[in-house]
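Yeah, one chain of the complex is gone here, protein chain that is, but the others are all in their spots.
Naming follows writing order (A, B and C), and every chain is counted from residue 1.
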């Protein structure tokens, strides 16, 4: 297992003061998250503005092509339009989307029901963190697992990677590729 | 190294909600704390009421006999009186003591200066935690290291053990013995 | 001036409407006006800075981060600065100010709320008639505002003043304001002072409107304890602090001759307040056992008003089928406001269980609904049993896997798992013992993976104890009489009475309620005056001596040596400040009008009073303690009190902090470190008792006074800690200060251990003390009182 949980840097939230309660995000491997997504009944990938950065959108699309529906928030949708992505992608305002996720009766983006695993990718750090917190605190029955596959340690996520600074960019991208391979 | 830092139970504070800021206590071995005390210029053992519980006071006295001065808070002093301990022990009110520790000019209990490593042992959990927090936050110049050798994970300590429930009592006592052996 | 009210027309001025009631009456010149009428936050800052210089704020942050604005969260660890430029120390001061704000607002809003409710029925001109033995009717109001109120109306400008200044102080909490922790503390002290004033207004108003006791001694007894409730009768449980709706229940019961048919019990201050008039009411418990009283299920209806009510009351009451009536807009719990509905419809809906509860905001509409709901629902509910059966008890015990989750979640760290194991093996004592240590919070149950009703297990195990927990308490007597002050002024200064001990506040005790009894009994038996209010007043009644007597039965309730007084509810607390102020006013003939700093200075240097909030929990307890502190009265809190984050601690090893002026000549004098702290948290009861004795020392003590105080200090230390106090010698000014019994022994100790020079022939101290005794020494911290300044 290549988790970094004994390295202090990894388990400090990216926004240093952003400590939650005792339920801190579990530091896991890409394969673990991959398996979680694969075993989910209704997974959802939520992508944000940072997806438009170098070499990110391709990976979001690769996840989508494995059959995971995508909620593209904010300008992220642009990337999919420009690339003429033909998979299942919806434009969503993230605040609205998260609000819906909290409702057990919600019908989902495709009218077929809500989600059990939602994966955050490229959403502005503090915004994602707040949404993950909402999910963790209120989407408990039925349980929705909010996870992050960003390059930050996300304490409000159920599963998360550690912090990957600019020097570890390649390492991080390889992790995403490993995750994709697991799906 | 027998630290338990990858076991989630160990790094949850004993008082579950008692999370501090990003500077959480480091989970270490008894030997590590032993070496810290040994290398300290001016160590101080602060003992509290729980020291009067089964098989604790002997161990405090054993530490004292290795040359570490003891500040006995509250009724803890009774144990030393009853046992006619002849080492360096002072009765202290812990709030007052900690207040003094925050003053770089403080002359110490023996008039020879303040301390650089203070070790908490048997002080009521939440009280100790608050005092360790005061030390961590304000006794920075010169630096005083507040550490705990209690059976709890102490997030405000610089070094601490994990949580040892009733089932792991013996294991905990062996750790203290190991620490004593290191001195 | 003859009283003229109503509307008049004056010839030629037909269009001028003169409303005599609105004319501001010239204030009676009862004393010349002092320097600080209606002080704003900067006015008493010099006094605060004197206190803060000696008693430097000590901070133990609970949280290293701040999240009060969207720049956050900010990591303040290591006294770092947040994004707004605030640093950890100032941030802690800010949190303290916030706590005091909430506490002070609770007391003040309560006073205002009562006036609004009661003036509709009885008007604003209800006079204060405190009898012939009280002339200083409202010491805090007179001290702080300069007003000497004669009727309810006179308090209106006082409330305006408090509200305006609370808002001024709340402003200072905004991001990007104060940057100095000292100024935050000065503001917190101002808030504490306003809190004390708000409490006085609240209690005086209810004394006036409900003609509660005016300080008479020998108050009647009533019963305390869950075991005293006759569950065979329809039972109403009232919870909170704002008594008018509960008084309406009392009125309805009495008007309809139902006093013996319906049980009226209560929790916390509303209960204390109704027993000041109606001793058939019973106090079921203080705050700490609220959950357990509700869970016990005997309440046929629960009436809540405001403050210290479980926020999940609706859920808990629902579980045992008790309907809830909310009577205050501060706590409406999402229920429908039925204030203007037909009472019969409301009664019906509650009895039939159509709704879990209702809101009724008019106190004069509560009595009938509450009583009739209790009477109608009682026969239905009585059939149910809410205490666990023996079988269920066994079964749940068997479920426990000793995982320790509950212990990790418990604020008290109680070891429930092992107690369960013992109980399963047949020994229920450890589990029963937890009952009193438990603060009834319910956190444990939420984390138990086996869904064990832990609180109910403890109730079951402790049931025999609970049934025996029946104490007697005296009705709250309210103010201390001027005549009493005339009696005790001299003994307090002379030392026959070593101090005034004031147990106050909430039930978050580290180790159960027994400590309350210990504190009260220990000090009363030593001749201190013990004045109680709020939850501690209630909890003191649970423990009985060998003769089966509670402290209230054992000791008289005069304000005198060795007495134990139930002063009243939390707001009655103001009378303790009042007593200290009256010592200055009546005994020492100081002018109190708008003269806060001089009187606080007097009290700090002369009146050996000490508060103790052994289970201080709430924001009110924070503001109460801070109000005591500004007036020069120290307070001790139990170990949970460290969570308030701030203490005011003196340093006896720094002589430069312990200087006072002598008014006679303006000289600065080195003095003993007393009182050593203004607020301090102590860890155990064993430390608490000597600490409190120590905090009764005052620089102006006479030798007999100092001697008796020192005796108790040493004695309590030896008794509970088995050591001589490390600082006892600092309080010795001459051989006359030494405890009489072992005078030579102490002289020897001073010689041997402290290097003092002793003239053994004369049995006199030659050198050693910080200062000697000077009978006409006249200490002050205030430059403005010195000869050259006056």
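FYI, contacts are C-beta pairs under 8 Å (C-beta built on N, C-alpha and C of every residue); 3 or more make two chains touch, one makes a residue touch a chain.
The shown structure was predicted, so the numbers you read here are calculated from the model rather than taken from an experiment.
Partners of the chain left out, restricted to shown chains and counted across the full complex, are A, B, C. Touching the chain that is not shown, out of C:149, C:363, C:411 or C:527: C:411 (per the contact rule at the top).
Among C:32, C:85, C:123 or C:353, only C:85 touches the chain left out of the display. Taking the complete complex into account, C:176 is the one of C:176, C:220 or C:787 that touches the chain left out.
Only one of C:130, C:144, C:441 or C:782 touches the chain withheld from this view, namely C:441.
Take chain B: the residues that touch the chain left off the picture are 15-19. Residues of chain A in contact with the chain left out of this view: 12, 14-16, 20-23, 48-49, 73-75, 77-78, 81-82, 90-91, 93-96, 98-100, 102-103, 106-107, 123-127, 130-131, 133-134, 136-138, 140, 163, 165-167. Not every partner is drawn; the one left out touches chain C at residues 1-2, 4, 10, 15-20, 22-24, 26, 40-42, 45, 62-63, 67-75, 80-87, 90, 98-99, 101-103, 105-106, 108-110, 112-113, 159-160, 162-164, 166-168, 170-180, 182-183, 287, 291, 306-316, 329-334, 337, 359, 361, 409, 411, 439, 441-443, 446, 508, 616-620, 640-641, 643-644.
The working rule: only the chains that are shown with their structure count from here on.
Note on chain placement: the centre of chain A and the centre of chain C lie 50 Å apart, centres being C-alpha means. Chain A and chain B have Cα centroids separated by 41 Å.
The set of chain B residues touching two or more other chains comprises 12, 16, 20-22. Contact with two or more other chains is made by residues 64-65, 75 of chain C.
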